[in-house]
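Note that one protein chain of the assembly has been removed; the remaining protein chains are unaltered in position.
Each chain gets a letter, A and B, in the order it is written, and its residues are counted from 1.
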Amino acid sequence: MYTLPLSQLDSFFEAVGTKMPLYIPQDNTSGKADFVRWTKGAHLSKALKTVRSAKDFFLPKTETLVSYKLEGKKIEIDDPRKELEDFVVFGVRACDAASFAIVDNVYIKQTPVDTYYKNRREHGVVITLACTDPAQTCFCKLYDIDAADPKGDVSAWITSDALYLNANTDKGNKFVEAALSLSKQNKLSLSESDDKAVSAQQKDIRAKTEKLPFVHLDLAKFAGSNMMNVFNAKLWEDLSHTCLGCGTCTYVCPTCMCFDVRDFDTGHGIKQFRCWDSCMYSDFTKMAAANPRLTQKERFRQRFMHKLVYYPMEHNGLRSCVGCGRCLESCPIHMNIVKVIKAVNESSDVPVPTTTKGAN
Amino acid sequence: MQDNKMTYESIQTQLVSRAKQLLSEGKVQRVVGWRKGLFDYDVTPSLFTTADDLEKNFVYSEWCGANLSKYLVKETRAIETAKDTVRTNNAMAKAKDPNAPQAAEPMAKVAVFLKPCDTYSFTELLKEHRINRDDVYAIGIPCNGMYESVTDNKTAEQAKQIAERCTVCKNKMHITYDELLCCDDESKATARSFGEKDGRFDMVEKIEALSSDERFAFWQNELSRCIRCNACRDVCPACTCEHCIFDNPKSGASQKVAADSFEENMYHIIRAWHVAGRCVDCGECSRVCPQSIPLHLLNRKFIKDINEIYGPYTSGSDLDTKPPMLNYKAEDAEPSVVYSRDKSPADSTAANGGN
Partner (left out) sequence: MESEAFIPYIGVIQDIRQETPDVKTFRVTGRDGKKLFEHIPGQCAMLIIPGVGESMISITSSPTIPDYQEFSIKKCGCVTEWLHSAEPGQEIAIRGPIGNGFPVDTTFKGKDILVVAGGIGLAPVHSVVNYMLAHRENYGKIQVVYGSRSKQDLVFYKELTEDWMKRPNMEVDLTIDKAQPDWDGRVEFVPPYVKDLNPDPSMTVIMCGPPILIKLTLGNLKELGFKDTQVFTTMEMRMKCGIGKCGRCNIGNKYVCKDGPVFSFDQLGELPAEY
């Protein structure tokens, strides 16, 4: 464990940010926070979380997959992939940090490997930050995510007077080594420390998260063996009734990872790119002959079935939700995953599964 | 709310009681209202079909900014489709056998609670034949201002202030309704006629006074946050096209996170044009925007220009007047009016190298 006086935080960011790309949550003009690249004069936002999650660093809104040049009957392919330089993201909360593993399961662990994503994951150093003041909308604890011990390559805690850093991975160790040497060069006091202050803060955080309103929701009904009961329940009609299908939930969600693949005629060739897509959109599953999800009810149901039932069935019970609470704050008509979980729990249509047979 | 005025809570009690009465008397089978959320601010527009549900979950508070009129499009369509299906089945049965039993047409009517501003969009939708009037029982209810919305750019605490659109409230009078609840004469007394200077176009004028470069920078800053969620389009009562251009992948502007920022801007400009003259300035677009982009300013600019070029017009204020963009008159302004309008003084200042 290493510590730095809080008064030196800005200088520390400067020391790191002038040597390599560094991204920290910064306040925007509307009073919330976004991850923005550090430049001189930037300050760490005090906001609990950023508007969009850190997934943007590894799964950008749009990216070119491949480019084509057409000449007569011939096609030339241009591979746009390049080796990236290392970059550092500081201030990722435990919820967002937990989402990386969820996306990794699909993009890296499941072959074929998505090399665009993998490249960015390998070059990104994630420094997480513990949440001293979780919000009423937070429920990461429901998924056994510990806001007091946020994982990542390096975990960080900020107390009233100091920053604490603890490396968790090889990449994290390398960063801490680099930070120590930069600290020496810039006359900063990054030094070894015990974990007393951090332990005290962790105790405090855990006491707070224990009392949050949605951390003890029952997820027993969302077992794989219960899939058909949840799917066929009548409650989806009511829940989805006023859903606008706008996809806002998808954009802000750290674990939503669906994309569309499209062509763009640049005038000098064709660029095939992928961009974020949402299963809430009307054309997501639309085919020439038919659309298996004709109304918003089917699309709404799909999103939550995927997060709470389908994904866990394929990935050892891991739910595709990290309890960040962004959907509770962003939905224009205030629908969210907590309301869905509660509705399923209260519905007599959906029995509690009696066996744990089948993937959970 | 002020003293001597009813509280939202007491109004809520009366609304619930009236809705329960309408359901039990069979006058309506469905009620469109607002449903309590997990907290006080996450009110959801919702459908109620039982007295129990209304009693437990209906809410009317300062967080009920949502305009419920647009949901009637889907509701009345479903009602009419159900009736049509029975009629068709009856006709087919009769054609096979003249003595075939004829099923009764399903009775279905939907009640809805409309704040004064909501009745403007309700009226406009009726004018455009998007809602079947006979299937709706509209109840006008009072409103003394609603809070802003909690968005990605506003916390619940920050949102707890009377919304900007409510500070320039058009009118406390309801335009089209079947009955009024809890509305006293005072609400009629404070009715405003459109056109009075009330600060509604202040921000628009401020932006008009900027130089072109400054204006562009202002909108670039706002629109760059757009994530093309299309919530503004989805919630707008003027946007009810069956096949929206933004859902058409061949249009080049279809609903996906933009391939480049040009598309982000074009989306807003195209939509503002499409609703010009029909927008009732209900403010829902800005309320639902998860990035707090002040979209209503674009529409207010159009309203201001239409007032100046085609004469004062308030969309949704009556059932008969044809919107100026859908009504050709020989004395309509020529397109050249765009060039003849004064350039912003700030542009000339800028052109002269600044002050």
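Assorted remarks:
Criterion: a contact is a pair of C-beta atoms (placed from the backbone, for glycine too) under 8 Å apart; a residue touches a chain by one contact, two chains touch by 3 or more.
Quantities reported herein were computed from a predicted structural model and do not represent experimental measurements.
Seen in the complete assembly, the chain not on display touches A.
Only one residue in the set A:70, A:200 or A:220 touches the chain that does not appear here, and it is A:70.
From the options A:61, A:123 or A:286, the residue with contact to the chain not on display is A:286.
Within the complete assembly, residues 65-66, 68, 70, 73-75, 77, 79, 81, 106-107, 110, 112-116, 118, 224, 227-228, 231-232, 257-261, 263, 265, 269-270, 272, 274, 277, 279, 284-288, 292-293, 298, 302, 305-306, 309-311, 313-314 of chain A touch the chain that is not shown.
Assume only the chains that are shown with their structure count from here on.
Centre-to-centre, using mean CA coordinates, chain A is 33 Å away from chain B. Looking at the complex, you find that chain A touches chain B at residues 28-32, 51-52, 61-62, 136, 213-214, 238, 241-242, 244-248, 251-252, 260, 262, 264, 273, 275-277, 281-283, 326, 328-336, 338-339. Across the interface of their complex, chain A is touched by residues 37-39, 41-47, 66, 71, 149-155, 158, 221, 227, 229-231, 234-235, 247, 249, 254-259, 287-292 of chain B.
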